[in-house]
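Note that one protein chain is taken out, while the other chains of the complex remain in position.
Let's turn to chain A:
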């Protein structure tokens, strides 16, 4: 579709747009699936039927109509479980990323702009925090707080706020030395006002890119914790628990493993690509 005679700038423009629209479409599809799960899912995600166990997906011999992506070892519909799994994945990723982002970015902004004691205390805290191995940290936290989605979200926020704090601190420091900050101060703006209305809009694209990345990470962390049975009860359909179950049946029912795995992969990839795309779109200089 790309015309070779098109000027180079136009063509690059298109490619960049595709890199924005494809992940966005995928995420929107997931959101839609998550919101309308009861309407879309062809079956009850929890309903077991031992007569229908390990049905192959629709394009293989022996597929049952209506079970598009086959069934697992307990006869549960894989597609329906994935659709309901999207609910949990998106819920966790949005709540976890937003709380991580607000907490970490606030500390980063304060450390980067106020400097002095603020910076010393916050930077030291980040250093100490990052000395813990993250996965061990997460497992430990969930073990202490008990399994469940709240623990998963808290674990993500408690581990990953340092990413926001570090990146946003550095960006804030760069912005704080810009002349427009001096202009605002000469115009009588208080320090806090300057931080919120002059500097924050300039670091916002980075915050949003990090948020997207964090959503991807949250999806993975949730899957890992489900995989090791530390998320919600293993009956509930999460992509991680499906992957864990599918792993045991890989030789006779590979689809139980593969479809959730691909979905997970695409989702994480989409979030990080989308983050970069949004960062560019938000920047008035880059986007013009």
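The rule we apply is simple: contacts are C-beta pairs under 8 Å (C-beta built on N, C-alpha and C of every residue); 3 or more make two chains touch, one makes a residue touch a chain; residues count from 1.
Criterion: contacts and distances are computed from a predicted model.
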Item to check | Hidden chain of the complex, named as in its UniProt record, picked from "Cytochrome c oxidase subunit 2", "Peptide/nickel transport system ATP-binding protein", "Carbon-monoxide dehydrogenase medium subunit" or "DMSO reductase anchor subunit" | outcome: "Peptide/nickel transport system ATP-binding protein"
Checklist entry - Looking at the whole complex, which of A:77, A:198 or A:214 touches the chain that is not displayed? => result A:198
Checklist entry - Looking at A:47, A:60, A:128 or A:178, which residue reaches the missing chain? => result A:178
Item to check | Given A:40, A:189 or A:228, the one touching the chain that is not displayed | outcome: A:189
Next on the checklist: For review purposes, identify every residue of chain A that touches the missing chain, sorted by number.
Outcome noted: 115, 178-180, 182-190, 198, 201-202, 204, 283-285, 288
